[in-house]
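What you see is the complex with one protein chain gone and the rest in place.
So that you can tell them apart, the chains are marked A, B and C in the order they are listed, and the count of residues begins at 1 in each.
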Amino acid sequence: MSFSSKLKIRFGDIDRAGIVYYPRFLHYFHVALEEFFESALGVEYPTVINHHRVGLPSVHLETDFMQPLCYGDKIEVEVSVLNLGNASIKFGYRVFRKGEDVPRVTGHNITVCVDMDTFEKRDIPEFLRDSLKKYLRPGKSQ
Amino acid sequence: MSFSSKLKIRFGDIDRAGIVYYPRFLHYFHVALEEFFESALGVEYPTVINHHRVGLPSVHLETDFMQPLCYGDKIEVEVSVLNLGNASIKFGYRVFRKGEDVPRVTGHNITVCVDMDTFEKRDIPEFLRDSLKKYLRPGKSQ
Amino acid sequence: MSFSSKLKIRFGDIDRAGIVYYPRFLHYFHVALEEFFESALGVEYPTVINHHRVGLPSVHLETDFMQPLCYGDKIEVEVSVLNLGNASIKFGYRVFRKGEDVPRVTGHNITVCVDMDTFEKRDIPEFLRDSLKKYLRPGKSQ
Partner (left out) sequence: MSFSSKLKIRFGDIDRAGIVYYPRFLHYFHVALEEFFESALGVEYPTVINHHRVGLPSVHLETDFMQPLCYGDKIEVEVSVLNLGNASIKFGYRVFRKGEDVPRVTGHNITVCVDMDTFEKRDIPEFLRDSLKKYLRPGKSQ
């Protein structure tokens, strides 16, 4: 199974060079991840944090920027699960400009599951693991 | 007494029109306010929040944008205290491009003093009131 | 006629006090305005800028923050036209938390129509004026 979130490049996302300010892509990744939880996993990320007291801080990030994006571009950010450890999740992201087959930006980050009250590492809760598994792309790396 | 914070317009602060994205000025106001606490009032804003458990959420904001600012511009953000109530503070801001006498952006906001644990309104603590008074510009409005 | 844009409070929109960082609301206003152009006026804001070479920089802004918003809140940002001058437009904004009747944040800004190539003031183009008129709320101020 795969999931994509539709986003738009906004007026304030642009930098002095007239293209998307590159840190902004990491924000797009996060927004798409929030949508992935709500629409694909069936639990809102705010609920995971506020109610289940589980957080997923990033410990590693890699991104490739192949082609720039500009104001007015509409994008789809594909989210997938590249690896599931006991306490860590590797999420993959691919950013497509609407109507294009080749992604303009790709990336992945590794997040570690923590207890929101102590910020200590903990195992991924079962309800999350079960739903994350459906989006696991075995053998794929990014 | 008056206080100014020197800031620089950053690469990512620019919008599609090639000028500072206007919500960004409110961020400059906040950064200048944080500097005002640290350098002028002698207490860091993080200390006010974390230790004294006092917050200052904005309840009203007005801003005039007279001239745009561009990437590479260096600015001074002047902070002053326009009014001191029992529980509210009216801060004034004027943004000057380096070397200019006429501000390019002016504004003020009204913040209400709250207990950080309950988010209920409370009086301004005395230690803050005493130092804020020195920057009060009586009879001035903005 | 009225228009609302549905937005979500994002993970990174929150400040140290655990509520939406107030400059972020001005970004919400702008995003809602971009949606207003695309969905209500029938012309995308990027097209207005890139093709028609017309920009709408803000010259004045007022905002009232009545109640805070938190991570996980879903909001509707209502956009209306409060006044239409020859070269200026006054847009009104009201931010409702989903399911609530009383806005948590309200505001308006005055934008001036400029030629994107010279940044000089110009009259609002007729095609924009005609569609903006439909969202004019006569006698209303905010």
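To be clear about the criterion, a contact is a pair of C-beta atoms (placed from the backbone, for glycine too) under 8 Å apart; a residue touches a chain by one contact, two chains touch by 3 or more.
Quick caveat, the model's predicted, so the values are computed rather than measured.
Here one chain is not drawn; of A:D64, A:E100 or A:D130, the residue touching it is A:D64. Within the complete assembly, A:H30 is the residue of A:R10, A:H30 or A:R97 that touches the hidden chain. Contacts to the hidden chain, counted on chain A, fall at residues 16-17, 19, 21-24, 26-27, 29-30, 46, 49, 55, 57-66, 68, 107, 116, 119. Looking at chain B, the residues touching the absent chain are 8, 10-12, 27, 30-31, 34, 44-47, 49-50, 71-72. Chain C residues in contact with the hidden partner, per the touch definition given at the top, are 11-12, 14-18, 21, 23-24, 71.
Everything below uses one rule, namely that only the chains that are shown with their structure count from here on.
Averaging Cα atoms per chain gives one point for each, and the point farthest from that of chain A is the centre of B. Counting the residue numbers that touch the partner chain, chain B and chain C have more than half of them in common.
Note on chain placement: the centre of chain A and the centre of chain C lie 28 Å apart, centres being C-alpha means. Separation between the centroids of chain A and chain B, computed from CA atoms only, is 34 Å. Taking each chain's centre as the average of its CA atoms, chain B and chain C sit 23 Å apart.
Of all residues in chain A, those touching 2 or more other chains are 11-12, 71, listed in ascending order.
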